[in-house]
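Report on the following structure.
Here the complex is missing a single protein chain, while all its other protein chains stay put.
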Amino acid sequence: MSEPERTFSGHRGLQLEEALIFEQGSPERTAVDLPQPANRVDRLGGLQRRSAIGLPGLSEPEVVRHYTRLSQKNYCIDSGLYPLGSCTMKHNPRLNEKVARLPGLGDLHPLQPVSTVQGALEVIHTCAHWLMTLTGMPAVAMSPAAGAHGELVGLMTIRAAIEDRGERRARVLVPESAHGTNPATAHACGYAVEAIPANARGRVDLEALRAKLDTDVAAIMVTNPNTCGLFESDVIEIAAAAHAVGAFFYCDGANFNAIVGRVRPADLGIDCMHINLHKTFSTPHGGGGPGSGPVVLTAELARYAPLPYVVCESGRYLLIEHGADDPDARPLGRIKGFHGQFGMFTRALAYMMAMGADGLRQASGDAVLNANYIMARLKDVLHPAFPGPCMHEVVFDDTTLKDTGVSTLDLAKALIDEGFHPMTMYFPLVVHGAMLIEPTETESLETLDLFIETMRALVLRAKAGEAAAFHQAPRLTPRRRLDETAAARRPVLRWQPAAIDKAAE
Amino acid sequence: MRYLPLSEDDRRHMLAAIGARDIDDLFSDVPAPARLADPVDLPGHQGEIAVEQAFRGFAGRNLSPAEAPCFLGAGLYRHHVPAAVDHLIQRGEFLTAYTPYQPEVAQGTLQYLFEFQTQVALLTGMEVANASMYDGATACAEAVLMAVRLGKTRRRAIVAGGVHPHYRDVAATYGRFADIDMIAAPPSWPGTDDPAALIDAKTACVVVQNPDVFGRIHDYSDLAEACHRAGALLIVNVCEPVSLGAITPPGEMGADIVVGEGQSFGNATGFGGPTVGFFATHTRFVRQMPGRLVGQTVDADGRRGFVLTLSTREQHIRREKATSNICTNSGLCALAFTIHLTLLGEAGLRRLAALNHANAVALADRLARIPGIEVPDGAFFNELTVRLPRPAAPVVEKLAADGILAGVPASRLFAGEPGMEALLILAASELTSESDLERLAAGLREALS
Partner (left out) sequence: MAQVRYTQEHEWIRIDADVGTVGITDFAQQQLGDIVFVELPTVGSQVRAGAEAAVVESVKAASEVYAPASGEVVAVNEALAEEPAKVNADATGGGWFFKIRLADPGELEALMEPAAYKDYVAGLS
C-alpha cells in the first residue's frame, strides 16, 4: 500500500482537516442576530460579568462547515456495520426523530399544568404499557436516564425493600463476566461485591452460586442473555436459589434485544431489570448518549419506585410528583430532574408501534440468526469461546491468533481500514483476547457476508505472517492510532490560549 | 417490515449454513416453559403513516408553549434554538455514532466534546470540565458524592434553601445509599437562609445555586471563604447557563465544583428530558471527577488528535472502585449545547443574556403594576418570584385554560413547605414579547380580581 499523499493544505480529498473553534473567528463575530435590548436599568445587583469569557465568534457558514467536517471524521450506523457486542447498534429509524420533534411533544415544558400535557402523559403511560407487556412485569419506573442509572434505581429499590423488612444484608453477587456497571452500581448502593464464577459452558456456575448464597446476600446481578452471548439455561434455578435465601434477582437487561417478544423476563423469576431504550428499542446512541433506562419491577419492589410516575384514573392522566397520594407507596424520591428521558420514550414508542408484537418477535429472531450465521461461517478460522447456539452475539477468543504476532486489538484496527467498526474487544474479561460480535437484526445478508469474508481474509493474512502491516493499522482513517499513554500522563483536557500555554511550559 | 432486511430466502439459506431447522431451534437454551409460542398481546406492526398519525394525536392533546405566552422556567428554559443546531445534530455521523472508544473513527465526536469541555470551563470560570452528565440534578448529586470522597472522613453535605428541590431530592436519594448526612435548609422567600451558619468540622460541602430556584442572584464569595476556612468545598449549581453571559461566574466567586443544567443552549425543554448536565472543577480534583473526559494527544504520524482519557476512574475498568457507575454522557445534547454556543460566540452570548435580563426586568415592572402582587427588590437574571394575594396553583390553572402558561407555582416544587402557597415563579427570555406580557398581565388582573 502506498503512503497517502502529502498535500499543501493538509486536507486529503474528502478528509478535511478542521481546527478547533477556539483557533478560528474573532470575538465580535456571531452567527445569531438578536435585537438590541431596550435600554433599562439593570437588576443584576452589581454582579455583572466584567472579564471576557473567551468564546470565539464565528458566522453561520463557518459553524455549519466546522461541524459538518467534524461529522465526516466519525463512523456511524448510517454508514456501516457496527458489530459491537453488548451495545446493540441497530438502525435508528428517522420516523422516531420526526415524531420526537413534533410541536406539542418536543417543546413541552415539564412544569406545565398537567391539564395541558395529557397527551404527553399518555405517551409515557403507553410506552410503559408496552415495556410491561414485553417483560411480563407489573410495574416500570420510567425516569432513569440510562442503563447504569436504571441499575442504580433497581438496586436502590432492593435495598429499600430489604431495610423495610428490618434486615441488613451486606453483599451483592455479580458474575465475573458482568458489565463494569454492575459492581460499580452495587458499590454505589453501599454493598460489598463478590464474584460468581462461570462454568466451562460460559454460564453461571449454579453450585458455586448456591455455595455463596446466604441471608447476608441482598441481590444477585445477572445479565441474561449473558455477556458471552449465551442464554443462562439455569436461570429459573438461579432465581429460585436467590429467592430461597431472601435475596433479589436483578437482571441486567442490556441484552434484551435477543429475546424481546419471545421470552418474558417475568417468567424467568427476575425481580427487577433495566431496559436500554437505546439498544433494544432503537433510540440513537448519539455518540455516547443520551440514553434511557426504564426499570421493570415486581409488585413488591414497585412500592419503592422513584418519583415521579404517571397513573391513569378514569381516562385522565395524573403525574404523581410528591408521593403523598398513595398510602402503600414508599417511593425512593427523585433520581433525576423532572420526569425522565421523555424524548426517548417518544422514539422508543414510535419504534415499538412500527414493529408491533409480530415485528419485535421477528427482530429478536433475526438478531439471533445473524449472530449464529457469523459464528457458523467464521468458526473454522476463529475459535468460538463457547459452542453454539449463541444468542444475539458471538464471542471468539484469540486462540487462532496465537504466535501470529497479531493481537485482538491489531485485528480490530485492521478491520477499520476495511471499512468496518471494530467488534467489542477484551470483553467479557473471562474470555482471553475476546472478540464479541453483535450484528443486530438490521443488517442484510450481503453486509454480513462481506464482513465475514473480510474477517476471514484478515485472519488468513495474520496467519501468513503479515503482523507488521497489522501493527500499522489503521492507515486510511482521519487519524491513525493515538497515543493514549501521553494523553493520560499529561492530561490536556481543554484548549488554552497560547499565552497561557507558554507560561505553563 | 421495513427495518428488517432479511428475506425468507435469506433466512433459509442462513439456517442451512448454521445447521438449524428454524429460528426457534436457536432458542433451545431457553427453558421450554419460558418460551412464548406466539407474539405478546400488543398491536401488530404499522406503517409510517399510521404511527405518525398516532403521535400527532398525542401532540394534539397537549398545549405547545409555542402557541401560548410562556413564562415557565424553574430549571428548564425555553429559548430560541437556531435552525442550524437541529440540522447538524441530525447528521447521521453524530446521531448514529457510538461512544468514541475507537478514536481513529470518532475524531468528530471527540473534538466537539473537547470543545464542549473548554466552553464549560470558560463559562463557569473553572479549570476543567467533563464531557457532560445525564442532567443538572444528577450532576449535582455526583458533585456531592465527589466532595464526600475528597472530604474522606467528612460526610455532611449542606444544601441551601435556594437549591432547586429536584436537585435537593436527587442528592438526598443518592446520599441515602451512600451514607451521606445531608442537611437541607428549607426554602425561604423573600429572605434567604445562611448556609455558612451550618458549616462544622464534619461538613464536606455546601451546595448553593445561582440564580437560585426563586431566580435571585447572589455573590457567594464570602460563603466560599467560610467553606474553605472550615475545610469544606463549595458546590455551585447553575440551572440557567445563559446567565453566565451576564453575571460573575461561580469560579470567580471561589467555587470548587460547578455543576448545572445545559439545556438552555441548543436543547428544547422536551417535557424534561433528555437534557445535558455539566460538571467543572479544579485541575487538582480531576481524578475524583465522575464521567467521561476527552484529552488531546497525537497520532502515530504526530498529528493532533483526541481520545477518551483518565478512564481508570470509570466503571468499565475500575468496577466497584470507580468514581461513579456512569457509563453514558449526554453526547448528542452536549453537541446541541456546543453548536448553539459556537453560533452565539462571545458577542452573541452577551447579547442573548442582556436581552433575557431586559425582558425579565420588563416582566417585573409589568407585574409590579398589578394590584395585590408583591414583587421583591432584589437582584435577578431572567426569572423572578412574586407573591400573589391568593394561592398560585389555581391561578396558573385558570390562565392555562385561557392558553397562557403563567409560570410555576412554588407549591408544585415544594409540596408541603410553609410559605410557598402564594408564590409564583416566572421566567422571561429572548422569546418574550410585549404582547406576551400584555396577555399575562390581563390574565392575572382578571384572575385576581
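A few comments on the model shown:
Labels A and B are assigned to the chains in the order they are written; within every chain, residues are numbered from 1.
The definition used in the following text is that a residue touches a chain if its C-beta (ideal position, glycine included) is under 8 Å from a C-beta of that chain, and two chains touch if they have at least 3 such contacts.
It should be emphasised that the depicted structure is a prediction, and the values quoted were computed from it without experimental measurement.
One of B:R56, B:R149, B:R318 or B:K398 touches the chain omitted from the figure, and that residue is B:R318. Residue-wise, the contact with the chain that is not shown comes from A:E484, picked out of A:E176, A:D216 or A:E484. In the full complex, chain A touches the hidden chain at residues 484-485, 488-489. Although one chain is not drawn, its touching partners on chain B can still be listed: residues 287, 311-312, 317-318, 321.
Please note the rule applied: only the chains that are shown with their structure count from here on.
Once the centre of each chain is set as its mean CA position, chain A and chain B turn out to be 20 Å apart.
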